[in-house]
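Structure in structure tokens, see below.
Every protein chain of the complex appears in place save one, which is left out.
Then we have subunit A:
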Amino acid sequence: MTMFHFFNCAILTFGPHAVYYSATPLSEYDTLGTSVKAALVYLGTALVKLVCLATFLQVSENDGFDPYQELLKALIGFIDVAGLYFALTQLTHRNISQNHKFQAVGLGWAFADSVLHRLAPLWMGARGLEFTWEYILQGLEANANLVLSISLAALASLIWLRKNKPKTLIPIIYACAGIVATMPSITSYLRRGLGWYFPKVVGFELFTSLVMAFISWQLFSACQRPSA
């Protein structure tokens, strides 16, 4: 019975990635290679981030919200963005349209993130006798993360890959990119500083991810028009 629960939480956490890949034109153009490369880049950036965190961060005794530490964590989080930049621009992709490139990169990024952060707790915890809602909430969080990663990849591709953008939209693009990039800090502030419970935080993440996705979609299509 408990393996059943593990299976359920696993398909909630990893299913959407597979569905996304097969449903969108990504599967037609065989962009699996790009996603795998993006996942490997994520692994690399995660290691670099770990090293930086270990070097610069102090372990706090209490579980409160320390603004200085959180600021440092946010700065280190920008290494994420750098990694994404690397994946988008430096890796040699086959001739895929930009539209699909950012989707593939975002998908690979989100999948690697889910696997690294959520697979081990899921394996250890969801198979136990004790029932908690935690793993279902974690799966929902993974879904929100997928949407956020794809929007971040979209905005990043707008920033670095598209040469001609309408001038008015540029600051909005950067602002949105900034918000999405600092999402982890915002959620940890909510959890520790304001003391929100996990379901509330997950709800907030889902909501903001949908909003950000919508905004970035609009921005992307707005930038699409002049070149079309």
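In this section, contacts are C-beta pairs under 8 Å (C-beta built on N, C-alpha and C of every residue); 3 or more make two chains touch, one makes a residue touch a chain; residues count from 1.
Throughout what follows, contacts and distances are computed from a predicted model.
Between the names "Nicalin", "FAD-dependent oxidoreductase domain-containing protein 1", "glutathione transferase" or "DNA replication complex GINS protein PSF3", the one given in UniProt for the chain missing from this structure view is "Nicalin". The omitted chain makes contact with just one of the residues A:56, A:78, A:131 or A:207: A:131.
Looking at A:11, A:51, A:119 or A:194, the residue that reaches the missing chain in the full complex is A:11. Where subunit A meets the omitted chain, the residues involved are 1-2, 4-5, 7-8, 11-12, 15-16, 19-20, 22-25, 123-125, 127-131, 136.
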